[in-house]
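Right after this comes subunit A.
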Amino acid sequence: MFGSGLLKGLGITLRHALGRPVTELYPFEHKNPPANSRTFIAMHVNEEGAPACRACNTCIVGCPDRVLKLVKDPDDPKRAVEFVVNSGRCTYCGLCVENCPFDALYFTQDYERATRDKGALIYHLIEDGACTHEGEVDRP
Partner candidate 1 sequence: MSAAMWIHALLWLVGLLLLIAVVTVMGVWWERKFIGHLQRRRGPLHHGFHGLLQLPADMVKMISKEDIVPDSADPWLFQIGPLMVVVPAIAAMAALMFAPGFGLLDMNHGLFYIFAFQTLLPLGFAVIGWSCASKFTLIGALRAAAQLISYEIPMLLAALGVVVAAGSMRLTDIINAQAGVWYIFKEPLGFAIFGIAVLAEMNRTPFDLPEAESELVAGYQTEYSGMKFGFVQLAEYSVLFTGSYLVSALFLGGWNMPFLPASPLWLLLKIVACMTMTMWFRGTFPRLRVDSLMSLSWKWLLPIALVNIMAVAALALALPGIY
Partner candidate 2 sequence: MYADSVLVAALACVTGVLFVLALYGVVALLAPKRPNPLKNATYECGHEPVGVPRAPFRVQYYAIAIVFLIFDVETAFLYPWGLVLRQIGWAGYGEMAIFVAILVVGLVYAWRKGVLRWV
């Protein structure tokens, strides 16, 4: 019948209006993104607090976007002095994390990285041989 469809539509929207909105009040309540979401790359640390990276270069070989930079210790080729991530370039494909034979890299759940300074998007995971952030302890 002409017009009943219109009334039905009005009823549906009214039901939505009376129901509870599905909106998440983002800045006031943080809901963690899904566990398998890929946001930012971080590095595990040992029990001693040293970075878990063994400077094997597998992540860099695997990276399709030339995002990572690794500087080895000239004295100890299994130790990284510097590990830089350019998050303004990264596609978060996860190949570095999957490739890492030592499970040194992992994805964080941190997404609040918007910045006015483009340089701040390039961040160090290892600087002068030490982890620059409070990483999770290396998985056994």
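Note that contacts are C-beta pairs under 8 Å (C-beta built on N, C-alpha and C of every residue); 3 or more make two chains touch, one makes a residue touch a chain; residues count from 1.
Behind the choice of candidates: all candidates are chains of the complex that A comes from, given by their letters.
All of these numbers come straight from a predicted model, not from anything done at the bench.
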Options 1 or 2 - which one, within this complex, touches subunit A: 1
The residues of subunit A that touch candidate 1 in their complex are 6, 9-10, 12-14, 16-17, 19-23, 25
